[in-house]
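A single protein chain has been omitted from the complex, and every remaining protein chain is retained in its original position.
Order of writing sets the chain letters: A, B and C. Residues in each chain are counted from 1.
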Amino acid sequence: MGKSKLRAAILGVTGMVGQQYVRMLENHPWFEVTTLVGSRSAGKLYGEAVEWIDSYEPPARIMNMPVKVAEPESEDVDLVFSSLPTEAAYQLDTKYAARFPTVSDASSYRMEPDVPLLIPEVNPDHLGLLEVQRRKRGWKGSLVTSPNCTATGLVIALKPLHDAYRIRKAVVSTMQALSGAGYPGVPSLRIIDNVIPYIKGEEEKVAAETKKMLGAKSSDAISPDPMGVSVMVHRVATIDGHLESAYIETERPVDVEEAKEVLRDFRGKPQEMKLPTAPERPIIVMEQDDRPQPRLDRMAGSVPGMSTVVGRVRRGLDDHSLRLTLLSHNTIRGAAGNAILIAEMMHELGYLE
Amino acid sequence: MGKSKLRAAILGVTGMVGQQYVRMLENHPWFEVTTLVGSRSAGKLYGEAVEWIDSYEPPARIMNMPVKVAEPESEDVDLVFSSLPTEAAYQLDTKYAARFPTVSDASSYRMEPDVPLLIPEVNPDHLGLLEVQRRKRGWKGSLVTSPNCTATGLVIALKPLHDAYRIRKAVVSTMQALSGAGYPGVPSLRIIDNVIPYIKGEEEKVAAETKKMLGAKSSDAISPDPMGVSVMVHRVATIDGHLESAYIETERPVDVEEAKEVLRDFRGKPQEMKLPTAPERPIIVMEQDDRPQPRLDRMAGSVPGMSTVVGRVRRGLDDHSLRLTLLSHNTIRGAAGNAILIAEMMHELGYLE
Amino acid sequence: MGKSKLRAAILGVTGMVGQQYVRMLENHPWFEVTTLVGSRSAGKLYGEAVEWIDSYEPPARIMNMPVKVAEPESEDVDLVFSSLPTEAAYQLDTKYAARFPTVSDASSYRMEPDVPLLIPEVNPDHLGLLEVQRRKRGWKGSLVTSPNCTATGLVIALKPLHDAYRIRKAVVSTMQALSGAGYPGVPSLRIIDNVIPYIKGEEEKVAAETKKMLGAKSSDAISPDPMGVSVMVHRVATIDGHLESAYIETERPVDVEEAKEVLRDFRGKPQEMKLPTAPERPIIVMEQDDRPQPRLDRMAGSVPGMSTVVGRVRRGLDDHSLRLTLLSHNTIRGAAGNAILIAEMMHELGYLE
Partner (left out) sequence: MGKSKLRAAILGVTGMVGQQYVRMLENHPWFEVTTLVGSRSAGKLYGEAVEWIDSYEPPARIMNMPVKVAEPESEDVDLVFSSLPTEAAYQLDTKYAARFPTVSDASSYRMEPDVPLLIPEVNPDHLGLLEVQRRKRGWKGSLVTSPNCTATGLVIALKPLHDAYRIRKAVVSTMQALSGAGYPGVPSLRIIDNVIPYIKGEEEKVAAETKKMLGAKSSDAISPDPMGVSVMVHRVATIDGHLESAYIETERPVDVEEAKEVLRDFRGKPQEMKLPTAPERPIIVMEQDDRPQPRLDRMAGSVPGMSTVVGRVRRGLDDHSLRLTLLSHNTIRGAAGNAILIAEMMHELGYLE
């Protein structure tokens, strides 16, 4: 690119998702991190403030950058990535969005009628809501949200099946990674030799967000898809990668081998546009009996952590039902990676100007 | 009891389930272990042969007993507990059953039409098949089987709900403990920071066994229950205790609070008969948001490891569906404990004479 | 006992050690818990306040008792067990000790010259310091401290060897359990597939406390033992039980088999006095190549969690050195259990009157 890079701020930069932003935006062809915002760590250098818990070595440039408090009115950037905690996001995401194109991982505004909840491969047309948003709120900037980390992989896997067979019900049990709880997150005494069958608010979020993302956009709103979604969540002792076991019932009869083709052939706008963070294949279908597995497969694909890995596709109870296991990296596609992909698509569609 | 104890043989005594038999029969009021049978370890003392992997200290009496090869024709015992590997059980379970009352944990004969597959609280009437069995096979002894460790907890939880609401479909995802794979079982390199979404043959077994146990006994056979059962299995890094997340659809409308009462109030013949290994409550219902958990709850109840612990009972997609999480100790209620309870019930009903 | 039980308060009762006190004092023959003190949880019932993380089911009587704030001046009890965090213990332990016999697990006063740091089997004569303490401080009550959980097992194993061979140097590497860090303690993201070679302040504490406990009591002070103690600590992913690998050099030549006898034959005052919480054998020596192991052996012995389990006793570099591995339960003998044993010994010696 001849022109200079867009300057990006990261809000909540010392958290687990913040750390993924730092990693994924280093050497990004279009965006450059120029502002780090954190509340508790404001005033320190990033290298002093962050409890880095990844084996990846953080870039020296960022480690030596100062972390500052949020100043939505005077920030000098071209776009904003927010991974603030829910409460802080309620306060700040809209203030930033009033002035800057803002992509947020927080759950705070995901279900607002005029806020797109986006997976670029799944519902790029929902970006059209931004016109409603601008009209209604009078913002110079905009707010787009990235979904819950468990909903993300689920919706990517359901989308092509829904298009092909029309899903009526999805019953899902999850086995979610520890990094999904942030840091410090789950105490080790709770999870060694254990499974916790509960994550506060998660089941409701996954169901509602799934229906919103698969919903149809009319002139100025999204009608949630009518499918039934029942989610049962569990925390297990894995570091990264949410595994989900799904049973679906469909309107049209479903053939297992054909369904695998449908999953394999799925492509979206990010693949057409060849966006930098778009994986070649949004869905990787594995044929081995015992895959996907979190430790082996969470980084599979051409852009590690961005593909949803599906396996064990098999018959359900009859010709109108299907079972499968899916794996999605929760801090990459389930957070920072999806948000960056949103920003890349917005960039190419002229929404960042 | 004034009379002397019945002499019991344990087949496959050095395995994980064999170790549970040793533990649970020590100080049993009615049965006494007098014969230890193992193939690879024959000729050694038990203490030399066994790789004891429990924190419980094995009884000195047993540690000093010799392990011998199987001699079904000349064994001098009153009853037999078999926890042989599948292949060996095919060879030996029927040879023992020809002469002795035999209770087997092996899957080999579970689905035979004239072999009861039994959970004493659930289908004690299936014991009536033994008449058919004797007639057909001409045995002096008998063969009763104990179900798959995953089916066991599931069927205990489904039974009272089925009676109350008539279940049409059950969709179940399991998170199974390492001890279910025996010893050495799952390599540690496979399971640390991981989940394996596959256990060979398990999904089919759980579905078929569930339908047999909940089936109706006619004069000389069992008609499997017509409900649909779809099972998706996963191995997780827990030592003991299979956790199962279930979604059911029912014929009659179901009320969540009432369903909890139905589960809580469930009692069976073992409780009526006050059998030594019968837990006071076959089902324990927990109200906390985040329970049951394998490490905390697998030993809950008056006879540790014998109760099924149910939690997170909540609404499914509509008035005819329900979700719940259940936990069952796989080597106790899921194997040795259930087999011992079967033998105790047979004893009281005169089947061991 | 004909007389009624002594009434005990537990300070810091909702923490991990507090939970062990509750468990171990239930049904105690001499002591009865009558007062629960906690700061953050004051005003709640114990059952509401505690995050119980053990599979043991807490006694209903205690679950329904209120937790109250500390009121050292008006408490109505006969003795006090303190497991307060260090800072709170600085404030409160001495206030309670001014009025009541107080046994504290906190590190706050362990190194004070007039405060006994006690393992009843090792240095019961250090209780004599209480005369100095009373004289110097004018207290009606008294303060005795229980050592660091890592020092406890180490000192128990070193004591008989020191008596027999005179230890000059001990080089120790520890592999410590998660429960030693309290709750919530170590984040799971830090410890899965990992070891942390650091625990703040631990190495210094273990060295200093070991030398104090093995030191000689003169008329009114303890001279620390002159042996060199070098400790390197590590946190590993075990729930309970600190494993320690020790290399020692001795003044007198040491024979391996004789050293095992010396360890096996070790008995102390609690065994002589047959105190209720005294294990029959303070040290259990295992001969198997691969023991002790935390999960298998932390509860070994006649009073689970109170014995130090020693194994792999073998030659060091020459005739004056020895190596061994030891295991000690950190929240039982390393905290609540040792404190209760101290109180039992004080009771029998008339210090609680």
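Convention: a residue touches a chain if its C-beta (ideal position, glycine included) is under 8 Å from a C-beta of that chain, and two chains touch if they have at least 3 such contacts.
For clarity, every value in this text was computed on a predicted model and none was experimentally measured.
K.L.:
Would you indicate which residue among C:48, C:76 or C:290 is in contact with the undisplayed chain?
P.N.:
C:290
K.L.:
Of C:64, C:230 or C:302, which sits in contact with the chain we cannot see?
P.N.:
Here the residue in touch with the unshown chain is C:230.
K.L.:
Of the residues B:5, B:28 or B:190, I need the one that contacts the missing chain.
P.N.:
The one listed residue touching the chain not shown is B:190.
K.L.:
Which listed residue (C:69, C:317 or C:349) would be found touching the missing chain in the intact complex?
P.N.:
C:317
K.L.:
In the full complex, which bits of chain B touch the chain not displayed? Write them out.
P.N.:
Counting only chain B, the missing chain is touched by 53, 178-179, 183-193, 237-239.
K.L.:
Touching the missing chain, which residues of chain C?
P.N.:
169, 171, 173, 175, 192-198, 200, 228, 230, 232, 234, 236-239, 243, 245, 247, 289-296, 311-312, 316-318, 321, 323, 325
K.L.:
Can you list where chain A touches the absent chain?
P.N.:
On the chain A side, contact with the omitted chain comes from 53-55, 57, 192-193, 295-300.
As a convention for this text, only the chains that are shown with their structure count from here on.
K.L.:
Could you name the chain whose CA centroid falls nearest to the centroid of all protein CA atoms?
P.N.:
Central by C-alpha mean position: chain B.
K.L.:
Using mean CA coordinates as chain centres, what's the gap between chain A and chain C in Å?
P.N.:
48
K.L.:
Using mean C-alpha positions as chain centres, tell me how far chain A is from chain B in Å, no decimals.
P.N.:
Once rounded, the distance between the two centres reads 42 Å.
K.L.:
Whole-Å distance, chain B centre to chain C centre, using C-alpha means?
P.N.:
Centre-to-centre distance between chain B and chain C: 41 Å.
K.L.:
If you look at chain A, which of its residues touch at least two other chains?
P.N.:
Each of 192-193, 237-239 in chain A touches at least two other chains.
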